[in-house]
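Pasting a structure here, questions to come.
Missing here is one protein chain; the remaining ones are kept as they sit in the complex.
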Amino acid sequence: MSRPGLLAAALALAAPAAVAQQVDLQVAPQIVGDAIPASLTGQPGAAARGRAIVANRGVGLCLLCHSGPIVEERFQGDLAPNLAGAGSRWSEGQLRLRIVDGSRLNADTIMPPYYRTSGLRRVARNFQGKTILSAAQIEDVVAYLATLKD
Amino acid sequence: MDRRRFLAGTATAIGAIVVLPLGTASATPEAMAGAIRKVVGASQVREGRVSLDLPPLVENGSTVPLVVSVESPMREADYIKAIHVFNEKNPQPNVFTARLGPRNGRAVVGTRIKLGDSQKIVAIAETSGGQFWSASADVIVTLAACLDEAT
Amino acid sequence: MANVLVNAPKTAKRGSIVEIKALILHPMETGFRPGPNGRIIPRNIIERFTATWNGTEIFDMEMSPAIAANPFVSFFAVASESGTVGLRWTGDEGFVVEERVAIAVE
Partner (left out) sequence: MIARHFGIGLAIVFIASYALAQGMADKGGTDKRRSGTQDMGGVLQKMQDDDTANPGMLFVQLGGELWGKASGASGKSCADCHGSVASMKGVAARYPAIPKGADAPVDLEGRIDLCRTANQRAGSLTSESRELLALTAYVAHQSRGFPITPPDDPRLAPFRARGEKLWQARQGQLNLSCAICHDDNAGKKLAGVTIPEAHPTGYPIYRLEWQTLGSLKRRLRNCLAGIRAEPYAYDAPEYVMLDLFLMDRARGMMLESPGVRP
């Protein structure tokens, strides 16, 4: 199921085209089983920052499709699983791969690939070559989701 | 999908009007109270006689139907002379003031308003005898007004 | 190119109360919104709507930027005598539109 080399190669290939997230794209996430065990930045993320990213519909976009235990944000989505308990269901590494590119586990997933610039079609000009979140932002989100224990 | 960015833009716009000689920077519950005080002066405002018909949950704040109806015989001796509507979260607290008289037969006014966020709306009716009656309603807005998407 | 839709009964019984509804094409630009270039789009609203019955003012509404685009107003009037209901919208940038409808009172 996992083809770690392919994703890394794809990201590396995409790197020269990137501008805003160029530094991030030099990171080659190593997939092991159904997870990316190592931090994309080599550093742990900050859960508080991660919560803010998840809550922000223009940045994390998470609450458009998911609901989560963020009470101050009304009108959350219900297309995707509730984020509550995500930290019990998945390890940090599993969460990381699901955010980076969930299609590596399920080709039909509706979860957007948050850290991929290759294999996408007709990306709007102002988003071309850019990932949805930076590596550091993904680490913050992973750190936050890991705190959501049932 | 990127609505927050536009919300942020709206917030900037609200901030910008501080430099305009409008008296209020943005409507807040306090600004609304101030605007109401300007209309009613020292008079007491009582709840009742007014009904404010607004959908409790609106899908888009850009066009929210509103009807204010006031119990009144609408005769020369006793009629509603004005209906004022206020909000607490738009850039300014005044929504409209309608002036009526016995020729209306019925003290009912309908229109459509913009709501920048979920908030409380207050309607105040002024009788020919100088009394003030009011009603309020809370509206939850799924999508705020003043947003736009790149088209 | 003003465009107005008025709904009022053509006939009414003397003394009955009729509803008059009016819609007008107008952007009701609030003056608080940034345009595509980031600058605030200047305010352009209808400030006042007035209704007369045979020339006598019977209803008046002061509007704010909080009134929705393409303003809709409904109000009532006692059908006292046959005649003309005059509606007038005035606003920013010299906006003036007048519309008349006849109501025959029997």
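Order as written gives the chain letters A, B and C; numbering starts at 1 within each chain.
Methods note: a contact is a pair of C-beta atoms (placed from the backbone, for glycine too) under 8 Å apart; a residue touches a chain by one contact, two chains touch by 3 or more.
What you see is a predicted model, and the numbers here were worked out from it, not measured in a lab.
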item	value
Contacts of the hidden chain among displayed chains	A, B, C
Contact set of chain B toward the excluded chain (per top definition)	1-2, 55, 57-60, 62-63, 65, 108, 142-143, 147-151
Chain A, residues in touch with the chain not shown (by the definition above)	57, 61, 63-65, 74-79, 103, 110, 112-113, 120-125, 127, 130, 132
Touching residues on chain C - with respect to the absent chain	1, 3-5, 7, 17, 19, 21, 23-25, 27-28, 68-70, 72, 74
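Assume only the chains that are shown with their structure count from here on.
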item	value
Chain centre separation (chain A, chain C; CA means) in Å	52
Where chain B and chain C are represented by their mean Cα positions, the distance between them in whole Å	18
Chain C partner contacts - residues on chain B that touch it in the complex	9-10, 12-14, 16-17, 62-65, 67, 87, 90-92, 94-106, 108-115, 146, 148
Contacting residues of chain C [partner chain B, same complex]	17, 21, 28, 30-34, 40, 53, 56, 58-69, 71-78, 80
